[in-house]
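Take this structure first; my questions come after.
Only a single protein chain was left out; the remaining protein chains are all shown in position.
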Amino acid sequence: MKIQLVNPNLTQAVTDRVLESALAAARPGTAFEAVTGAFGPEVIGSRAENALAAHGVLDLVARHAPGCDAVVLAVSLDTAAWACRELLPIPVVAMTEAALHTAALLAPRFGVLTYGRRLGPVYRELVEACGLAGRLAGVGTVEVTPQQTFSEPEFVLASVREAASALVEDGAEAVVLAGAAMAAMAPRLQADLPVPLLDGVACAVGLAEMLAHQRWPRPALGSVSGTGGREVRGVSPELRNLFAQK
Amino acid sequence: MKIQLVNPNLTQAVTDRVLESALAAARPGTAFEAVTGAFGPEVIGSRAENALAAHGVLDLVARHAPGCDAVVLAVSLDTAAWACRELLPIPVVAMTEAALHTAALLAPRFGVLTYGRRLGPVYRELVEACGLAGRLAGVGTVEVTPQQTFSEPEFVLASVREAASALVEDGAEAVVLAGAAMAAMAPRLQADLPVPLLDGVACAVGLAEMLAHQRWPRPALGSVSGTGGREVRGVSPELRNLFAQK
Amino acid sequence: MKIQLVNPNLTQAVTDRVLESALAAARPGTAFEAVTGAFGPEVIGSRAENALAAHGVLDLVARHAPGCDAVVLAVSLDTAAWACRELLPIPVVAMTEAALHTAALLAPRFGVLTYGRRLGPVYRELVEACGLAGRLAGVGTVEVTPQQTFSEPEFVLASVREAASALVEDGAEAVVLAGAAMAAMAPRLQADLPVPLLDGVACAVGLAEMLAHQRWPRPALGSVSGTGGREVRGVSPELRNLFAQK
Amino acid sequence: MKIQLVNPNLTQAVTDRVLESALAAARPGTAFEAVTGAFGPEVIGSRAENALAAHGVLDLVARHAPGCDAVVLAVSLDTAAWACRELLPIPVVAMTEAALHTAALLAPRFGVLTYGRRLGPVYRELVEACGLAGRLAGVGTVEVTPQQTFSEPEFVLASVREAASALVEDGAEAVVLAGAAMAAMAPRLQADLPVPLLDGVACAVGLAEMLAHQRWPRPALGSVSGTGGREVRGVSPELRNLFAQK
Amino acid sequence: MKIQLVNPNLTQAVTDRVLESALAAARPGTAFEAVTGAFGPEVIGSRAENALAAHGVLDLVARHAPGCDAVVLAVSLDTAAWACRELLPIPVVAMTEAALHTAALLAPRFGVLTYGRRLGPVYRELVEACGLAGRLAGVGTVEVTPQQTFSEPEFVLASVREAASALVEDGAEAVVLAGAAMAAMAPRLQADLPVPLLDGVACAVGLAEMLAHQRWPRPALGSVSGTGGREVRGVSPELRNLFAQK
Partner (left out) sequence: MKIQLVNPNLTQAVTDRVLESALAAARPGTAFEAVTGAFGPEVIGSRAENALAAHGVLDLVARHAPGCDAVVLAVSLDTAAWACRELLPIPVVAMTEAALHTAALLAPRFGVLTYGRRLGPVYRELVEACGLAGRLAGVGTVEVTPQQTFSEPEFVLASVREAASALVEDGAEAVVLAGAAMAAMAPRLQADLPVPLLDGVACAVGLAEMLAHQRWPRPALGSVSGTGGREVRGVSPELRNLFAQK
């Protein structure tokens, strides 16, 4: 089984970390094609960068999804997930929704932890859009940047540990790490925390393996069914062709 | 990997159907121990039978979960799921929640289909308790009994096909078959329906395999953590011991 | 009028306290049959014990409800309330729902107070299932066990007083004492608190008296109507007969 | 025990019907003082009339509540209920909230039935404000006026029977009759319907009797506590004094 | 264009402040008729005063709306807003709903700030009734009276500044000043706060200008359409005539 790992931002270090987490989580026999964005934001740190990254996600799946059995969106705002499902005949799983649904099987209420107070409300909106707000204990943030994950790893780990503990204090019975750059961080912190610490990439890989194995069909009617072919212009030929597919 | 399949009602034919669905969905190397209730309702068809079946579920996991890697509750009201998670050190996945979370990865809004108008509201409550009411397109029912699934299979299939189509007409972009006796029914009907038809047992097996493979810890604090030992009386020695575990 | 008071746990001291509260709240002419569980948990302190206690509740009503005019469930998780309504021709009122609905007539928003942080989320779920989450100001907990109510009464009273005050500070305009062992505690603390302190047993007795007096019929259709007779096995003859009733 | 029955509209026939229902529901020993508005709408049939009736309700309780043990608002939009609670030291129960909370003890989901399609949305808002929208199966209306209840009783009964049946078909497991002029109608229709038909006046009388008997204190803090005295002008001396009370 | 500014309480200083804010916000060519209540509460500080003020609002619009192009309710509990819409052929905008809808165009989540802890819950209910609770970050209060706004302006400004900052700390990305006496306060504080501070009167004037300019029709059917004429008694001739209009 081959799974595409889509990182629409331009930071290879994030892709590397995502791949590390995916490999640790995968079953034997699962291979990955990890791809990094070619245009768009260096790192998604705002609503506008996320909006722009949607194009990047679509372009990456247009180029690399063919030949894969599933797609994992390794972008913690789950950018363009339903758009990808509409365009592709294979399962698409985004990392934060994956962690939320997995958390829902382990704990009655869970927290979400991310980089920067600025994006806290955006993750709350994501949980609401996912329909799981009723199970959200809270959203926590650490005042570090994704880049510091690589430049000051110990400081970032300590910050995440502290913020996760605060979520537990507020009633979280599991904690979702929402940040592609947080991939592979859970194993290093789990021993210090009394509740499961969920890595979205690992969860998404597991769910993508399951969906690809069980071969559920995608809807042939409704808001995520195939469109029958749409015309778009001014984008890469691969993406134009993907939109045009009957 | 060995997964316990728990059918707390007393009908072996249901257990057989559940096992058939589980085997079809499982990965190579997954084995099952399918168990049927020894006391309680013949078939769960009311709130009171469901309340009683909780004891049966606990008794079955006390007797048979040791030695397994995960538990699948093959009872479509997800009876005692959180209670089992509290008592057991291995993942527990109930069939209807499994189908709901899987549906949430495939379709924005989904319907739930079950046996008998009487239980429709109970499934609505289950979806609400699961926190996914915001994504529910509707609850449909077929006016047949679970037992007719075995005695009049063609009539039941036709009824389910019709009710599923009505849910699609009302906006369901996927349909969850909520009924242990409906296990293994999805493959026979999928070709006739434009949206995915989700079998709870299959979904639960897939999610249990994933959770057991990825080895997420269970909460060591909060409302589903181990209790440290509780005293109960008048139940089987296996169940008494399970409650008493430190 | 005779009301059955059902305590499904095995602790007679709790039943005694419940009866004390019931007698204080009742009208002249109301008699009680207070019964204690014969199997199951000593005290309900976890989700699994609550799931098991459902069988105990059903067994107690099967044995003792005949001849009564109403049933009060003196178990603060309202265990098997709808199941009892389905099985019995007389009104059934559970203690915490009773306190919530009473609070709703006295105050716009109310808090719920219970034993142990562990069960806090379970009471939140109960309020949600009751449909009243929109009026919940918060759930507070005291870090004492129900048993300490009897062994260290002053310490427990002080803890409850403090936790109730904290709920008031957070916006509760009434406080529900959710714990059968808290029965009869409200009168001792009311003078110290600026908002009503609601005893679930007292509220349930009052509502049961009202329903039994006004003789509202129970639904003859739908998810709590009589089943017309169901077969269950391996339970007491009284319970088997109750399920089998036409 | 004496209970004031407040009908803020100007139609004595409605007050008579309300009193009939109250007497049928009351316990021995409960007396009523039924009062009719002296100014304001003939019958409340619009949002503006309801807004105006708030003054009428306050004026009536200022004049007649002294000497009573409880107040029942016999106006189906529950006009000024929280305002009355703020002003009066005795329990206040409004008829539709009373029926909703009573219904919640009898059935998982219930419908509300009222006069005129125009007011349907207003009752939905009332249920939402009460916090019970999650248990609402639907709002039904009959295209007759309250006045026709007296002039064409058989036609109105037939209309209500039909509309209640439609609510049951849509999933209502109990039906609240929301209309003061519908008081005393339930007994005449109950035999024709498979679910409880709740008369708000009867429910409110029962709850008022319970609250007055159990003597729960009112909040001494928060949004319904006594104000300590407020100055209002241009109203009746009784109402001015009620506002001014320390 | 002429807009009526309705202050139903009896305090001319509030009307003056409202007019100041309205003039500052209005476009060239917009004139105002600012009116103060002739009966009812000095200042609305409780639920009961608000209930009473509904009559005052209706009386003021009956007397002064004729000849105006729109009505602005300069009462921060938006008293009788829907009632006015039902009675009048011109747009009606209430100050707090206006600020909430304006805030919703500027910030994902907003806070509401008002006078006195007592009224905090009432504003929460107003936001819920407006349907915007999902975007509410919190309700803050200052422990000063509206009257102190005039007698101790600096102290009140400091209190509002502090409470607004606390709302921002809790996640508010805009703050609505809910209090007619707070009109014209925003410009003095805006420089000290990092998020928009919304004056309800200004917002309402802007929205009223827009609605009056664009001339959207009002509903001719449903719960706010004209009634076709209703009879009310014991009120001013102007109000009686307004109710009676065909």
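Chains: A, B, C, D and E, in written order; residue numbering restarts at 1 for each.
Criterion: a contact is a pair of C-beta atoms (placed from the backbone, for glycine too) under 8 Å apart; a residue touches a chain by one contact, two chains touch by 3 or more.
Just so you know, these numbers come straight off a predicted model, no measurement behind them.
By the touch rule given at the top, the unshown chain touches A, B, D, E in the complete complex. Screening A:Met1, A:Leu52, A:Ala166 or A:Leu189 for touch with the missing chain picks out A:Leu52.
Of E:Leu5, E:Val93 or E:Val144, it is E:Val93 that touches the chain left out of the display. Interface note: of E:His64, E:Arg117, E:Arg135 or E:Arg240, the residue touching the hidden chain in the full complex is E:Arg135.
Checked against the full complex, the one of A:Val6, A:Val127, A:Ala186 or A:Val224 touching the unshown chain is A:Val224.
For chain A, the residues touching the chain absent from view are 10, 38-42, 45-52, 54-55, 57-58, 80, 82-84, 86-87, 117-122, 125, 128-129, 222-225, 227, 230-235, 239, 243. Where chain B meets the omitted chain, the residues involved are 108-109, 134, 171, 173.
Mapped onto chain D, contacts with the missing chain fall at residues 120-121, 125, 128.
Methods note: only the chains that are shown with their structure count from here on.
Farthest from chain B, judged by the mean position of CA atoms in each chain, is E.
Closest chain to the protein centre (all Cα atoms averaged), using per-chain Cα means: C. Think of chain B turning onto chain C: fitted on CA atoms, that turn is 180 degrees, to the nearest 5. The geometric centre of chain A is 44 Å away from that of chain E, both derived from CA atoms. As a whole-number value, the distance joining the C-alpha centres of chain D and chain E reads 29 Å.
In chain A, the residues touching two or more other chains are 108, 134, 171, 173. If each chain is drawn as a node and touching chains are joined, the picture fits none of the line, ring, star or complete shapes. Chain pairs that touch, as defined above: A-B, A-C, A-E, B-C, B-D, C-D, C-E, D-E.
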